Each structure stands twice: as C-alpha cells, then as structure tokens.
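A protein chain is absent from this complex, but the other protein chains hold their places.
This part shows subunit A:
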Amino acid sequence: AAALLLLLLAACPGAGRGAGRERRDALREELLLSPLPTGDVAATFQFRTRWDADLPRGAVSHYRLFPKALGRLVAALGVRELHLALTQGFWRTRLWGQPPLQAPAGAELWVWFQPTVTDVDKAWKELSNILSGIFCASLNFIDSTNTVIPTASFKPLGLANGTDHHLLRYAVLPREVVCTENLTPWKKLLPCGSKAGLAVLLKAERLFHSSYHSQAVHIRPICRDASCMAVSWELRQTLTVVFDVFSSGQGKKDWSLFKMFSRTLTDACPLASQSKVYVDISPKNKEKELLEVTPPPTSVHEAVVQGDKKTYAVYDLLSPSLFNTSRSLNVQLKWKRPQDSSEMPIPVLHAQRYVGGYGLQTGEICTLIYNTHPYRAFPVILLETVPWYLRLYVHTLTIITKGKENKPSYIHYQPAQDRRRPHLLEMLIQLPANSVTKITIQFERALLKWTEYPPDPNHGFYVGSSVLSALVPSVIAMKDVDVEQSPLFTSLFPSSDGSSYFVRLYTEPLLVNLPTPDFSMPYNVICLTCTVVAVCYGSFYNLLTRTFHVEEPSRGGLAKRLANVIRKFRGVPLL
C-alpha cells in the first residue's frame, strides 16, 4: 500500500508538470516603432495569440488566452478566415514608404467561410451583425449593396485547401468613423487587457490625436508545426498609428514613448511568452548614422523586410536586465543630423485615385499606378468596388502605360444591379519597369429616391478604396526564415520565395456628389404631377362623353338680370 501511495505521489507532480507542458495557447506581443522619412513616427502594435485547438469541431469549451467571443463566432458560423480593419486616415505611401499592413479608410471586412457552410450570404449577414455588436461599429450596414465576391484578390492568408471563391465575401464601409468606442472592445479582447505589457500604451486620448489610426483583427488557421499535421488558430490584433511628431512636439522631431503615448512601459504581460519592442534604426545612408536610441537596446536584429535590409534595436521586456536601471522603459530617439529629401526612399509600388470631370451628370474615375523599380516589371491585381448609383461604362475603360494602350491579361467585371449589388471590376495589369499606368473609366450619376439620400446629401457619397495586390520584386533577396521565430511584423503575409514580397495597397476613397431632388417638395410634386394627369383626363373625358349642341338662350341667372337692369339705366346694349 505504501508503495502504491509513493507511486501515486510520484505520478502526480509528473502529471502536473505534464499539464503545465501541455499549455496549448501562447501570446506574443510586439511593438514596432519606425521613424518615417517625413519625420513622423509610425507605431505598429501586434498581439498574436496562437491556440492549438480544433475550433470548428466545437470541441472547445475552455477559453484561456483566446477570447471567447471570437472563438464562439468562428465555431458557430463556420468561419475559416476573418479580417476586420477599422481605419481613420490614409497611409501616404509616397511620403511614408510601404506600409507594413495597410487598411482602407473606414471599415473593411473580408471573410473566408468553411466549405461546410451552405448559405454563405446568411452566415455573412449574421457575422457582420455580431461583429457590429462586439466592436461597437456600424458593421450592420454591410448588406448586399456593398458586398462583393472577388475572384482573384484576397486569397486566403492561412491554411487553405481548395479556394472556391464563392466562400469569400468582401465589404468596405468607407464612411465609417473610428473612435474610442471601437478601441475599448478591441483592447478588451487582449489577454492582459490594457493593464500590463505593451497595451498600457494604448490610451485613447493620444491614439486618436494622430494622422493615421488603424486597428485590425485577423483570425486564420495556421500549421501547428513544420510537418503541418494539425491546425492551430491564430488571432492577430494589430494597431498602427502614425504620430505627427513635428506638429505636436513643439517643433522638435525627437520623440520618445512618453511624448507619443504619455505613458512608459513598466513590465511585460505576464501571460505573454514573448514581449519585444523593435525600433527601426536602419541607416538610410551607408556612412553616417542617422538615429540614436536611448536607453541602449537589449540586442540589435537585422532582417530583410519588404525587400529592404533593415536594422532594428530590440528591447526584450522579458529579459531581466531591461528594468535593472529604471523601473520604466521610455525609449527615446534623437536625430543626429537633419534628413535631406534625397534620402527619402520611394516605394516600388504606389498608387493614387481621383475623380475627374465636372457637373453632376457624368464623371470619370482615374487611377494612377506607379512602378518605380528600375528594371523589373511585375503584374498587379486591381480590385474596384463601385456603388450601383455610379453607373460604370466598361466600354470606356482605358489603360494607358507610357503612352500606349495596356490590355489587362485577366478582367472580371460584374455589372451592378440597382439597389441590389455594386459594380465589381478586377483586372490583372502588367506594370512595366519605371512607368506610370493610368486607368480611367467613365460613370454616370444616378438620381436616387429622396429617402435613399443620407441626412447630409450634399456632403456626397463615398466610394470605397480600390485594392492593389502584387508580388513586388525585392531589391535584396530574402532568406526563408522560420516563421515562428521571426518578428511578427514580417510574418503576416506568406511569401513563397525570397525574391518578392506580397504587398496589398489601398488607394484613396472618393467622395462623389449626386444630383439631389428637392427634399421639401414631395407633396407639391405629387399634387402638380397629378394635376397634369388630371388635365389630360378632364379634357379627354369632356370630349369623349359630351356631344355638341346648339346653345339655347337661357334667361340667365340672377347676376345677368341684375347686370341687364344696370345696363338699361346706363343706356348700354343688354347682355
């Protein structure tokens, strides 16, 4: 009996140790601070929760790091991939460089459903309503008039076998505004909330005082390990914010964490397995050092990111040496010498879009795509979603590169149906090296029913950003690195080989005015039009039902007799 007890005692710690080893979810948090060429600072937070569970099977009942709201959503609605982004502002690619993760202005939601989902539209509607509740955003305005089914853009970013594009839905709400109300539920999904780790920096009064603010949620299935025998679920929450340090920093371009966020870092999130701060200190010019960071970083990391060699100063919040000297970490950056504009790197791929034409009858959407690579040409997929009330004429689509016509190798056009679905135009365009491609398409503006105008009709109607997806050739070849060990900001988009990297760019949203009827006139219009119809009816009724008669003289009414009496007095002929 004693031997049995000893055996049990020996087994228990083993079992306890086993349970501890079997922790099935992991959190990594990361902050990337990159000074932008114009003197602004971009801060990208990424929180990645990886969970080795089989969500769709419904075999899960205990949630630890992975938020229950999103887990139940994925399981119940058969979601394979979900990407939701809420953005305020526009990323200026030409001035700030290639974005790590761009999102269009407003709200963007794209979802791949599992092949087991039979009614994808119903699941989509339920999903957008539930997300609307979770994030306090008006995602319930997503309906068939702004949802499209892209065929070539938006391939799955996670594991996928078979890509039937009928399981994909994409919608963008360009008019959506992002504010503290949306940040709070987003922060609540983090395991540590905003109480520990990097999330303490996320204070609303500083975050929304910025040029660009984008918060996103990405859920996707990934391989559990290199052999890919089992599937894990990954939840990434990213928040990108660009501070205009120059205007808010009293004219000085030096910045620090305290200046940007009015907070400093005190510790890592206890639930995180990795918590790092990366500061981009890549020298633009080989000889002279541009930046100086204090306190000295834990390590220096070099990587090829987006085709460019970059150097990062790394602060590992979990390393015990970091908080030795001071209780809080306030990363400060000083510019050693002023930047000159010749050092500003021009991104290889950037685009802009605008509306041409005048008047309220017709117009033209012009998109300019720039390929600044000196010798490599590459194709780009352009996805345009235009609301139904701007009637596109696809026979007026012209694509001109270097003065000559450029025919797209793949074109998928789905015309709009009034009040039911928007236009969808997807094209694969080859961009020659060092060129500008101009794509123009004409449209006609529709007159809507007076109840279909928003409360401020003369503000205009928003057209969502168009999406450019491309594999941009990189200047420097990238080594195949282990995805698990590389920083989070390099690993959202899978790259097939090291010679090119995937970029998804968004153009500006457009604001287009439509002709408006007079909103004060419904009753008057009904009366006047019905009067015209009644004039016709009355004239025809008279002519059809009455016949001509010779008029017999009548004695006349009282008025006539009175008039005749007066006339007799005056001596004037009688009536």
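The rule we apply is simple: contacts are C-beta pairs under 8 Å (C-beta built on N, C-alpha and C of every residue); 3 or more make two chains touch, one makes a residue touch a chain; residues count from 1.
The criterion applied here is as follows: contacts and distances are computed from a predicted model.
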The chain not rendered here carries, per UniProt and among "Guanine nucleotide-binding protein subunit gamma", "PIGU protein", "AP-3 complex subunit beta" or "Integrator complex assembly factor WDR73", the name "PIGU protein"
The listed residue (A:W124, A:Y278, A:W388 or A:F489) that touches the chain absent from the view is A:W388
Which subunit A residues touch the hidden chain? 358-362, 388, 391, 393-395, 411, 413-419, 446-451, 515-518, 521-522, 525-526, 528-529, 532-533, 535-536, 539-540, 542-544, 546-553
